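A quick write-up on the structure given underneath.
All protein chains but one are shown at their positions in the complex.
Labels run A, B and C following the written order; every chain starts at residue 1.
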Amino acid sequence: MATVRVQQADFDIGAEVAAVTAGRTDIGGTGCFIGTVRETADGRPITAMTLEHYPGMTERAMAAIAEQAEARWSLLGCTLIHRVGRLTPGANIVLVLAAAPHRQAALEATAFLIDWLKTRAPFWKKEHFADGAEAWVAARVEDDAAAARWGGGTAGRDRRTMAPGGSG
Amino acid sequence: MATVRVQQADFDIGAEVAAVTAGRTDIGGTGCFIGTVRETADGRPITAMTLEHYPGMTERAMAAIAEQAEARWSLLGCTLIHRVGRLTPGANIVLVLAAAPHRQAALEATAFLIDWLKTRAPFWKKEHFADGAEAWVAARVEDDAAAARWGGGTAGRDRRTMAPGGSG
Amino acid sequence: MTAAPLHLLYFAWLRERVGMREETVQPPAGVATVGTLLEWLRGRGPGFAAAFAPGLPVRCAVNQEFAGPETPIAPGDEVAFFPPVTGG
Partner (left out) sequence: MTAAPLHLLYFAWLRERVGMREETVQPPAGVATVGTLLEWLRGRGPGFAAAFAPGLPVRCAVNQEFAGPETPIAPGDEVAFFPPVTGG
């Protein structure tokens, strides 16, 4: 049903929207989100970002997230594309599409998909700063809060504590 | 700043996204909504929809709505394109784009823009049913409620009562 | 601001009922607000009576800004009548 892809290459937004909507007359609204690399991270200029992922698990996690959205909002189309590898400022990172009979469902599902993608799909970002330093991006509390507002418990989510009194 | 257009012709989603984002490295997220003609209205099959508007006022109202969104969410890009004339099922009606440093602003602004567009821009839809009947679409209470959640009072909004004890 | 030449516009089913898209009118003295203009229009014939019949959801804009029945009208104003908007 859903289109789920992990790729190094850029994506074509118009082509992806067309793939979901072309020839259909039951869709009333399509929501879309495109995430792009910013030139700064916490105010420090970056030259690039490297995205690493867990091949196999990533596709499974993305398919599970899409399936959740399709069921919750009776979606008529759903696309999740996430890029990996080295990306420079201005480059596309992620594309989310959700098509539904009505706009409320399409827009809510779009927000849900990107919130869950950020907290449940195994991708990791490393930032390369202009001064030569590099650092793995830390998970943001705000992203956990955004994901939590959709409920759904911790199934399919990375656990908060690995070892009691121990390793974090 | 914002791109605001009323046109009979279809729009090119990829080109419009590119127009907002190309060459920029300060955008972290772009939200998008595409409204399309459905093949049924309240369960009755339709063959087409005709969109009428108020030339001059439409562009002013759309520009005012975009300006609100740009100010509220510090948008880095904003596009509103609305088609008019006769449109058949599956055709695009409206495109909304909002680009911001972060995704929350982009997605909220996208929802705001389509909610306000539906209640504050002078467009009217007539549905042409498969059985030959036709009818002007009535305003939906749900759309008023969706628009009201953003506050902003009644400035720029059509009034609810035209004449006390009288004409509507 | 009593009698004034006005440019009137009608949209959607109001346009269909009054049978025209636009016109220029010279209302009598005393027509100085949207509400009084609407009362006067209602008496101009069966099409106008049907378009502005009490209870119908009629909206208005004066010089391309949404207006209410109390909104004043002045010579040369563009006054538009239409149903609640349904775009998007």
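Assume contacts are C-beta pairs under 8 Å (C-beta built on N, C-alpha and C of every residue); 3 or more make two chains touch, one makes a residue touch a chain.
Computed from a predicted structure; not experimentally measured.
The hidden chain, counted over the whole complex, makes contact with A. Although one chain is not drawn, the whole complex shows that of A:46, A:69 or A:114 it is A:114 that touches it. Counting over the whole complex, chain A has residues 35, 51-54, 56-57, 60-61, 82, 93-94, 114, 117-126, 136-140, 143, 154, 156-159, 161-164, 166-168 touching the chain that is not drawn.
Keep this in mind: only the chains that are shown with their structure count from here on.
A summary of chain positions shows that the Cα centroid lying nearest the centre of all protein Cα atoms is that of chain B. In terms of their C-alpha centroids, the spacing between chain A and chain C amounts to 50 Å. Annotation for chain C: residues 88 touch two or more other chains. Residues of chain A found to touch two or more other chains are 103.
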